[in-house]
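I'd like to ask you about the structure that follows.
The complex appears here minus one protein chain, its other protein chains still in place.
For subunit A:
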Amino acid sequence: MDFPVFHLDFFGNRWLIATIAILHVLVNHGLAVGMMPLVAAMEWYGQKKQDPRWDRLAYKILFFCFLITTTIGALTGVGIWLSVSLVNPYSIASLIRVFFWAWFTEWLVFITEVCLILAYTLTWKKWSNQGPEKKKQHIRLGFALAFFSWVTMAIIVAILGFMMDPGNWLTDHSFWTGVMNPLYIPQLAFRTPLAAAMAGIIALFLILFFTKRQDGFRHEALRAVALWTLAFAPFVLAAGWWYYTSVPDAMKDNLGVSLATLAFADWQTKFLQIAVVTVVTILLVVQFAISRPNLLPKVALVVPFFAILWMTGHFERVREFIRKPYVIGQYMYANGMRVDDYALLQRDGVLTYATYSNPLTEAEKAGLPERLSEPERTARLETIQKGKDVFMDTCSRCHTGHGVNSITSHLQRMFGDKPWTPELTAGYIEGMHYAQPYMPPFPGSKAELQLLGAYLEHLQHNKAPIPGAQSAGVIVHDENAGRIATKTNQTEAAAR
């Protein structure tokens, strides 16, 4: 890794990305992609029936979506990007080099989308008062907005699909083969009805807020939106099925196939169960909304909503199976090393090519064995410093020291309280990609395995949080240190 290492030692780095991404998916699918066609349809229906109540309801829902999408929605979209570039700069930088034009196009569509939602919301009242012709135009604006929201999603899905399975891109490095990867269409087919159903559930919830209990219109609105949701629910199941049956194909050429297949089978069963539960809860609630609308409590809608979230969350995890242990399938591992880099790094060591070192804080230096002479202490600290650098460069993208998915909790579970000596841990780490299909092989040299082992042993006695470059900064390796490291490696290699 050749950037200063940003690191969150409590929640873990993946947590940062996941939180922002889930919020974004929720707002994007539920309030934009799925909701805009629903709002436009309501406006159209109100116009057709000459019933202003539909118009008022549609506007209220739109206004709510406008407030959320232009704040949380827009900013979490940028936030995914900022967080990934902090946590995995090499992966996002590589993706941008390949997908620049996709992102650029996406951006143009996004500009259009924002202008349309501004126009659609801010002209609603004015245009509605200017006669039926103008109203028709406004409705068309609504459908245009719905279309562009969907296109934004369609482009992003291509990039997501690419990260899972770059298909033929690896051999011909061209943009279009990257885009048209084998999971693209099934994934898009799944997300589209999912977004519509999600929007339906949210709209049912909003209707309960925006209409009065005694109001006969409330029933009418609940019924109509329930039908909308009902219409999409089966497609969620069908496309979900299609999607997950295409996954094993995409996984075929991965490493660690047997373990991955097992893990995926687990995922698959669970996905099916969750999907069925979700669709059933949707159907139940929707039945209720249709037949007994006046008895529908708000909490009842929270259930299918969370079921959908649960399903979406579980669904998003499939990417881990397919691309594991890569960030970009077959090209780059999740630790930021390219597959091609391995021969060099394992020969010479990752530290040889690392520009930065991650300084130890005073708290991190505590817990050394007592009664060390001063030179021994210095030598020990130097080893620990190098071991920490190995950890930061090869493990820290996925593991914390003492927080979520911490390396110490794993070691504690595996080795208990006996001393975690390098002899004990190094052997495991060398073969860790066999033990856990999520993990890439260790990219460093034999000597670095020992250094990492020494550091892990230190962590057994030292519980201080590991700071990232955002607070502790970096030390710049001078060239000389790099050369010395190479030399010891070579002498070792010769000895072997």
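Quick note on the criterion: contacts are C-beta pairs under 8 Å (C-beta built on N, C-alpha and C of every residue); 3 or more make two chains touch, one makes a residue touch a chain; residues count from 1.
We take it that contacts and distances are computed from a predicted model.
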## Note on the structure
Should one name the undisplayed chain from "Fe-S cluster assembly ATPase SufC", "ABC transporter domain-containing protein", "Protein FixC" or "Cytochrome c" using UniProt, the answer is "Cytochrome c"
## Note on the structure
Cross-chain touch to the chain not pictured, restricted to A:T71, A:Q130, A:T245 or A:Q412, is A:T71
### Query
Which residue numbers on subunit A touch the omitted chain?
2-6, 16, 20, 67, 70-72, 74-76, 78-79, 81-83, 85-86, 89-90, 92-94, 96-101, 103-104, 107, 110-111, 114-115, 118, 122, 255-256, 338-344, 346-348, 353, 355-356, 430, 434, 441-442, 468-478
